[in-house]
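What you see is part of a larger complex, with each chain still in position.
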Amino acid sequence: MKVLYRNDSRTVIRFDIGEEFPGTLANWCEKEKVESAAIVAGIGMLENIEIGRYDGKEYAREIVQPSSEILSLQGNVSMKEDKPFVHLHVSLADEDMTARGGHLFSGTVSMTIELVMIELSAKFVRIPSGGTFWRLDIPQE
Amino acid sequence: MKVLYRNDSRTVIRFDIGEEFPGTLANWCEKEKVESAAIVAGIGMLENIEIGRYDGKEYAREIVQPSSEILSLQGNVSMKEDKPFVHLHVSLADEDMTARGGHLFSGTVSMTIELVMIELSAKFVRIPSGGTFWRLDIPQE
């Protein structure tokens, strides 16, 4: 990965072939003490992608093996049990360009990812909220 | 809903189970006098969703009943007949994670929505432009 721009809370990072995503981003956030951010764009390609669909209690999971175009990435960074947690939903195009997607657990960068993040002076935390759901919140004053 | 962050024109709002969306957001914009904004991310889940496809004259509409992952939300807030109007396009994943989407008329939050908005010191208005199309514009000087 390479940070291409980081100024006025706007951050653009390029991820490279073979890197785990979003694990590499979470590690960078931890090192840089980024605790709250909005992820507003991310295009490129992933392979060996684990996506999920929440059924109200837990995630149904599916592996998308082939290298796939990332049509969109949206989400945020918050603190979950004292570590930066990257919550992302992804839309992917399969080999005939049909779109599929869900919650992004993990994938491997197969070409590049060009990510746009807005770092926020917030105190986002994840609060256990029943089942496996952790809501995005801020500490009570 | 809960405003989790609002600073330097960047606003993050969480919507909760049972809330109408984007009606709840439009009401908040009216109360807070937010007349112009860009909506740049929104992930979570909706159910009883009405989406549409514009055929050049009017919208073909469809109801997506089951709780569905929101893969992306993009759009804006402008003033239409003196009230804040939320224009959003949504991409949803159905039960086998295939993506569908269109213009978002309405839905009910079935888990959470984590929305990212950039409030703008603009004067966005909707101007009737033939048929049911209202273009995004600014007042003539």
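Which chain is which? They are A and B, in the order written, and residues in each are numbered from 1.
We adopt the following convention: contacts are C-beta pairs under 8 Å (C-beta built on N, C-alpha and C of every residue); 3 or more make two chains touch, one makes a residue touch a chain.
Source: prediction; values computed, not measured.
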item: Number of identical chains forming the whole complex, with 2 shown; value: 3
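As a convention for this text, only the chains that are shown with their structure count from here on.
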item: Angle of the C-alpha superposing rotation, chain A to chain B, to the nearest 5 degrees; value: 120
item: Rounded Å distance between chain A and chain B, as computed from the means of their C-alpha atoms; value: 22
item: Complex contacts: residues of chain B adjacent to chain A; value: 2, 4-5, 7-8, 10, 12, 14, 40-43, 45, 67, 69-73, 91, 93, 95, 97-99, 110-112, 114, 116
item: Chain A to chain B touching residues, read off their complex; value: 9, 36, 38-41, 51, 53-54, 56, 62, 72, 74-76, 87-91, 98-103, 118, 120-122, 124, 133, 135-138
